[in-house]
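Read through the structure below, which is laid out as structure tokens, and then see the notes.
One chain of protein is taken out of this complex; the other chains stay put.
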Amino acid sequence: MTLLVAETLGIHFGGVQAVDDVSFAVETGRIFSIIGPNGAGKTTLFNLISGIYRPNTGRILLAGEDVTGLPPHRLAAKGIARTFQNLQVFYGMTVIENVMVGRHLREERRLVPAMLGLPSVTRQNRATRKKAHEILAFVGLDERIDEPAGALSYGDLRRLEIGRALALEPKLLLLDEPAAGCNPVETAELIGLVRNIAEQGVTIVLVEHDMRFVMQISDRVLVLDGGRMLAEGSPEAVRQNPEVVAAYLGRHGAREAGYARG
Amino acid sequence: MKTPIRLVSLLAAAFVAVTASGGHAVAQDIKIGTVLSATGPASFLGSPEEKTLRLYVDKINAAGGVLGKKIALVVYDDGADPTKARTFATRLIEVDKVTAMVGGTTTGTSLAMAPIFEDAHIPFISLAGAVEIIEPVRKYVFKTPQTDRMACEKIFGDLKARKLTKIGMISGTDAFGKSMHDQCLKIAGKYGISILADESYGAQDSDMTPQLTNIKNKPGIQAVVNPGFGQGPAIVTRNYRQLGITVPLYESHGVASKSYIKLAGPAAEGVRLPADALLVAEQLPKNDPQRAVDVAYKQTYEKATGEPVSTFGGHAYDGLFILVNAMKRARSTDPAKVRDEIEKTKHFIGTDGIFNMSPTDHLGLNLAAFRMLEIRNGDWKLLQAAR
Amino acid sequence: MRALLSSRWTTLGLLCLVIAALPLVFPSGYYYRVAALVWISAIAAVGLNIFMGYAGQVSLGHAGFFGIGAYAVAIGPARFGLNSWLCIFLGVFLSAALAWLVGRPILRLRGHYLAIATLGLGFLIALVLANEARWTGGPDGTAVPRLTIAGARLMEPVTWYWISGGLLTLGTALALNLENSAVGRALRALHDSEIAAALAGIDVARHKLRAFVIAAVYASLAGSALALFDGFITPDAAGFLRSIELVAMVVVGGIGSTAGSIVGAGLLVTLPQILAVFVEYEQIALGLIIMVVMIFLRRGIVPSARRLIVRRAP
Partner (left out) sequence: MAEVLQFCFSGLTVGAVYALVALGFTIIYNASDVVNFAQGEFVMLGGMVTVALAAAGMPLPVAAVAAVGVAAVVGVALHRLAIEPARGASPVGLIIITIGASIFIRGIAQVVFDKQFHKLPAFSGDTPFAVLGATILPQSLWVLGGTAAIVVGLHVFFERTLIGKAVAATAANRLAARLAGINTTSMMTLSFALAGAIGAVAGILVTPITLTSYNVGTLLALKGFAAGMLGGIGNPLGAVLGGLMLGLIEAFGAGYLSSAYKDGIAFVVILVVLFAFPRGLIGKRSAERV
């Protein structure tokens, strides 16, 4: 079954065509990666899918429903969650509160009961906290739940963002360079985590620079260059695509790709 | 680094220490309180008032004080904020335990404080303009400046005498200008005056040519009246000449200080305004009863402060001496007795005029207190004829 | 230690304790008056902190809502013969409605642009109050009919000490409850990152608007309380300087901290009373103290103090 479909997406800023005629489809429960050199339009594409930008052309379908141009919080309600390349952690809150924010849509949000501190609100806080705790345990952060988020290491912050996104119980999880800035151990742990998430039936679309990471984990790979699609297919197919090797990986990259193959 | 905790405890200690001691007055002193707008938008008025009170309290004390006691003046600055004024009024009554209060620079602060003195049965002599302070009469509340209604009456009387009936008004939007503007509107009909143009400007505006252009372009206007105080009227006057408007310009008693002539420069020539005799002290006829008082106050103030005398300081002078005289007559500093004597003030010759108070008139001035002045050759000129 | 210090019960308990204990040391009505003014300002500051501290927005015109609350209880009873109690709610309703209407376009602006827009809003309210003298009495102000309860007129400082103290306790409790709810978390989240908050499903615009309306309601209530307590009000209550003062209370006390807003209000209301002894040097001292506090206690008084205590505790 197809969860996410992008049809001829395009957006320009001033005279710059940042994303141009990009189409792809992602099957439910799969891991779909988007790669490309810097400035290829990967994050812009993410911003289109998550509703931060509105596309100039094309459509986005989520589980068959047209969700083009919906604002981010509406998309979140439809089951899209994401993390950010440059972290967007709520530094003024504790670790567990960050994840509790992710439960927003599952919570009663009326003002008056909240201000009165009704027993129902207290109960709900307790339930949200419990759930957040479980999620933190799942992403491996359950030891430091009441510390300020700022006290965490870079790699832990990436997990925290993933935890916050998972708290939404999304259908589609967008990960923007989840391994950026992580050391090899952290990266390896991350691969396990992403696989675990996918196994639970969450569809994952990710943007990543780390080739090893992408090749190990992806079901399909989309290559962008200059805002346009260069190739799309299985990791193996993409790796062997000479156009990709030439344009994206370059000479140096070609050698590296060769190693990866061997 | 115990700063925050120390800061809080220091504050608490300072608050109790400072407020409880109430200055360094000796128990035997007669305490007179004053809450003035020495800073903020009305500091132009509050500052000479404060200087006058300090100056004359020192003088009285140097001359032996009142009833054999020294006067201790307790001064607070309300910054023209009525809530602060009320708090300081409460403080004067409950903490400093003053006998009476001379102060209240603006109508707003005076009206805010009046009920407090009324409830505490402490005499309060206000230095602000509006008639609402003493109408309806409050038993313990008095004031010394002529009302803005009187200023309108004086101006309109002069206009009538000159057979000018169609006027334009340009008023400050501050409390002073607005209040006088409203009073003038109210009584214009009585004098057969019609107001053809009614413009205003902000208290700190720096150019009024657009408003004056509108007045200039209104056909039939025979004179312009400008209620306001501070720098506004000086700018209005200069813009008036800049635009070449030739009909007579009337300012209010709000500009009654030599600094207006200095600021407006040659543009002020020919401007008329109602004001205290104080401004023309030396020009008063020898037999004018106010002459001696006015000349003495003017010279004393100008010598001590180096600033030109203003009628605002004069209000404070009058208030202080009305109070001191009342205490002398009462031979007591009991607030109730002092109040009764203030109300009986008769033929008190002050800078504002000759005061004759009564149970129904807690101001005690009539229109004679205002003189019509004209600016000629860069100085005030007392107009004898127009009445 | 940290848990204890950040618990809402600690803040609320301390507040109740202070309100209950102060009368033991107060020698006269003057002190009740100053304290009541602190409580009243604190109500507005606690509300503003929801908008500024929780949601991370800025309002340089909040005294406008204070003014609406104040003039509602001045104009309603005097010109329309309405019950004062009803007028308090009318003021709240008007403030909330205005905040809701204006908030929708204004709150799309950010940072300093939001600052100037809110400043303009406050300025306009103060301007109308000063200019429409037929209704408001103009810049000279207007008398406010006293509140009566069972035939008794409420005007003594002691009475208002308890009324405003109670109101502040209630307002503080509500604010603290809000902080620890889904809505409060949403506000604090959008403070740190609007985009991440939106992607967590938070309707950012709606929550900013909620915070703005809540803050307007607090300010309006505080304004009504001040007007009824003083029995007299001038348009300065809605002016720019008063708005700045409210912001200063929130920031000096510690932005984001409800206890901080109360401490900030306490400091800025009592300082002029203490500094009055300096007479002409009062303004110099006031400016200096504000600068020094903000330079050395950058996060504001309460959060800075809390950090020190936590750091020293084992």
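Labels for the chains are A, B and C, by order of writing; each one numbers its residues from 1.
In this section, a contact is a pair of C-beta atoms (placed from the backbone, for glycine too) under 8 Å apart; a residue touches a chain by one contact, two chains touch by 3 or more.
Keep in mind it's a predicted model, so treat the numbers as computed, not measured.
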| item | value |
| --- | --- |
| Contact with the hidden chain (one of B:Pro266, B:Pro289 or B:Gly378) | B:Pro266 |
| Omitted-chain contact residue, chosen from B:Ser43, B:Ser126 or B:Thr311 | B:Ser43 |
| Which of C:Leu82, C:Leu286 or C:Leu308 contacts the chain that the document leaves out | C:Leu286 |
| Among C:Leu127, C:Met155, C:Ala205 or C:Ile309, the residue in touch with the chain that has been omitted | C:Leu127 |
| Chain C residues that touch the omitted chain in the full complex | 52, 58, 105-106, 108-113, 115-117, 119-121, 123-124, 127-128, 131, 195, 240-241, 244, 247-248, 251-252, 255, 280-291, 294-295, 298, 300 |
| Touch residues of chain B, complete complex, unshown partner | 38-41, 43-44, 46-47, 170, 173, 199-202, 204, 206-207, 209-211, 213-214, 217, 230-231, 234-235, 238, 242-244, 259, 262-263, 265-267, 307 |
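As a convention for this text, only the chains that are shown with their structure count from here on.
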| item | value |
| --- | --- |
| Per Cα centroids, the chain farthest from chain A | B |
| Chain closest to the middle, measuring from C-alpha centroids that were averaged per chain | C |
| Cα-centroid distance, chain A relative to chain C, in whole angstrom | 41 |
| Chain centre separation (chain B, chain C; CA means) in Å | 34 |
| Chain centre separation (chain A, chain B; CA means) in Å | 71 |
| Chain A-facing residues of chain C, complex | 3, 173-175, 177-178, 180-186, 188-189, 191-193, 195-204, 210, 214, 256 |
| Contact footprint of chain C on chain A as seen in their complex | 50-52, 71-73, 75-77, 80-82, 84, 88-93, 97, 100-105, 107-109, 111, 114-117, 121, 124-125, 128, 146, 161, 164-165, 167-168 |
| Chain C residues within the chain B interface of the complex | 25, 27-31, 33-34, 37, 130-131, 133, 138-141, 143, 157, 226, 230-234, 236-237, 263, 267, 270-274, 276-277, 279-280, 282-283, 293, 296-297, 301-302, 304-305, 308 |
